[in-house]
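A single protein chain has been omitted; all remaining protein chains appear in their positions.
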Amino acid sequence: MSEPLLDVRQLEVVYHDVATAVQGVSIEVAPGTIVAMIGTNGAGKTTTLRAVSGFLPAEDVAVTDGTISFGGQSLRGMLPHQISRLGAVLVPEREKLFQTLTVGENMDFSLTRSRRSIRDTVYDYFPRLAERRKQVAGYLSGGEKQMLAIGMALVCEPKLLLVDELSLGLAPIVTNEIMTILQAINRDIGLAMLIVEQNAAAALRVASFGYVLENGRVVFKGEAEKLLTHQDMKEFYLGDRGHGGYRNIRQYRRKRRWWG
Amino acid sequence: MTTKSPYLFVSYAETNRVLAEPYQRVVITTIAAAILCMPLVAGGYFLHLMNLCFIAVIGAVGINLLTGYCGQLSLGQASFLAIGAFTTAILSRRFGMPFFVAIPVSCCAGAAVGFVVGLPALRFRGIYLAITTLAMHYAIIYVLTNYQAIVGPSASAGITVPAPSLGGFTLDTERGWFYALLIVAALVVMFALNLTRTYIGRAWVAIRDRDIAAETSGINVPRYKLLAFAISAALAALAGSLGAYFTTVVTVEEYTLELAIVYLAMIIVGGMGSVTGSVLGAVFITLLPFAVARLFEALPWQLGTTAFGIQEAAIGVAIVGFLLFEPDGLIEIYRRIAVYFERWPFRYRELKAGGG
Partner (left out) sequence: MSILAVGSTYALLAAGIVIIYKASRVVNFAHGELAIVGAYVFHSAGFLTGATLSGLSLLVTIAISAIGSVLFGVLIYFSLMRRLLGRPTFVAAMVTIGLAIILKAGIVVIWQSRSAGIAIGRQPLFSFTGGGRIAWIDLVSILACVAAFAALAVFFQYTRLGRQFRGAAENPLLAAQRQVNINLILALAWALAVFSATVAGVLFGSRSMLSPQGTIVGMSGLTAALVGGLDSLRGAAIGGFLVAAATYLTARLISPTLAETVPFLILLAVMSWRPWGLFGTVEELNRV
């Protein structure tokens, strides 16, 4: 088993000295794979991602324990632009692009001479962006904004792309379109990705490995197929209770066991 | 150490109590006794400083209601003070009105002007709001400057105001002023404390934190913003009016933008959004130049005019220092200490409102 590209061990993140958002989370991303982090709101997925990318807001949030190692280097305490230059690039959940700049200016934001070909490749993957180069980014539709955000991140030559809840506010068909493109990018250039999603089905379709977070802890992990077929996953995250019709609904919810 | 949790209330009366902890009652009683005894032991100079503090407290509470509670950043404080002072001067000098008519009328004048200033400010937030109030400040000062040039004996001599008198009793001693201003300041502070505990106060805080959400919750945002402007300006006019009587001369030159910033400094240093903070900040900023001057007297070498410059700089340093290192002001320092003792041996305390 080769060295994981991203190796997070026993991460602990605390808000305001009081509220522990992430308690002892350990995540690994192998090179060239897509890994999904699934969970409901408040599970700690976004916090983990932000801790990795240095994107935590300035006041009162601290990584109090654990190690974050990227390609052998520790990321704890590094500034966002240093982490980004190392190759761990985040597509945030909110505020993910520059609304007052045009699409072209957004895409060219981190452009250097050597990255021009990468930028053109990204336009090939997202033809809708190429059409709207002169448009001010704030006026794009939700799906186009998400594409632009991902495209911008790709121009930074990432070794690991961290995507935070890309399906938020998007129609399912648009989500699928973007997920498919991400899968294609992963296949074509072998870019590793860590995708955080509430839409477990969409994420597990493209991911090869997945982690399930609840209340700041990893409660389950495994290959994507294992997650897709696990009873607890099906009942609580994939919406398939196996009840065969509303007539058969039980009045209570059974407790999650996470066995097998 | 208390045996009951401060979060646990068993009756409505308990939630409404102003002084919840027994030690707070002890502290307040001690301070009150000390203040009441001051004129018996202190000299005229010290009492004079205290009187200046009382007037500053009234103005600081006013601007804290507007900027600290309602979140409307206003640079027009000096013009409201000027309105109060000039109205008092006109009424008592030209119309011979006694102080118990002049002062309330000045407050109403202040409220009216505050209302007018608040009208264009309804459209804006943040910096643009501050600049709008700045523009109104200059407009008001311009009008008053012209008035002073016409009415005063010379363009910059100002208007003299007779000392307030009732029957045969005239208020012209530092000790007399001390008690009078103490009563007024105490009333103003209690008024403000009560106001912040009512629906009005909560509406203001809601507007400060998220005015769009406040509006959708059913709060009539324009009405409460204007109310904040009016009340704040009325209090500032009260301070200006009392100041006019206290210094017996009113000149428009003393109501500069710097004065408005000094009042802002008071609430920054004391703590925005806290009436107690206004009091602390007002006292701190009022006494600061004198403390700096005393400091320089103690130094071996002569500084001359540079001492004046450093006094001025001291206020700027206070503003910058507190904003950088203690943005919640002196009251936060006090709270930290109080909470340390209250919650010991636990470390955690209730989260700041609006944090996170």
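When the chains are written out, they are named A and B in that same order, and each has its own residue count from 1.
Here, a residue touches a chain if its C-beta (ideal position, glycine included) is under 8 Å from a C-beta of that chain, and two chains touch if they have at least 3 such contacts.
Remember, it's a predicted structure, so these values are computed and weren't measured experimentally.
> Consider the whole complex, including the chain that is not shown, and state which of B:134, B:171 or B:293 touches that chain.
Of these options, the touching residue for the absent chain is B:134.
> Of the residues A:41, A:100 or A:117, I need the one that contacts the missing chain.
Answering carefully, the residue with contact to the hidden chain is A:100.
> For the chain left off this view, which of B:190, B:213 or B:323 is in contact with it?
Only one listed residue reaches the unshown chain, and that is B:323.
> In the whole complex, what residues of subunit A lie against the chain that is missing from view?
These residues touch the chain not displayed: 53-55, 57-59, 79-81, 84-85, 89-90, 92, 95-101, 105-106, 108-111, 138, 152-153, 156.
> Name, in rising order, the residues on subunit B that touch the hidden chain in the full complex.
These residues of subunit B touch the chain that is not shown: 73, 120, 123-128, 130-132, 134-136, 138-139, 142, 258, 261, 264-265, 268, 305-306, 308-313, 315-320, 323-324, 327.
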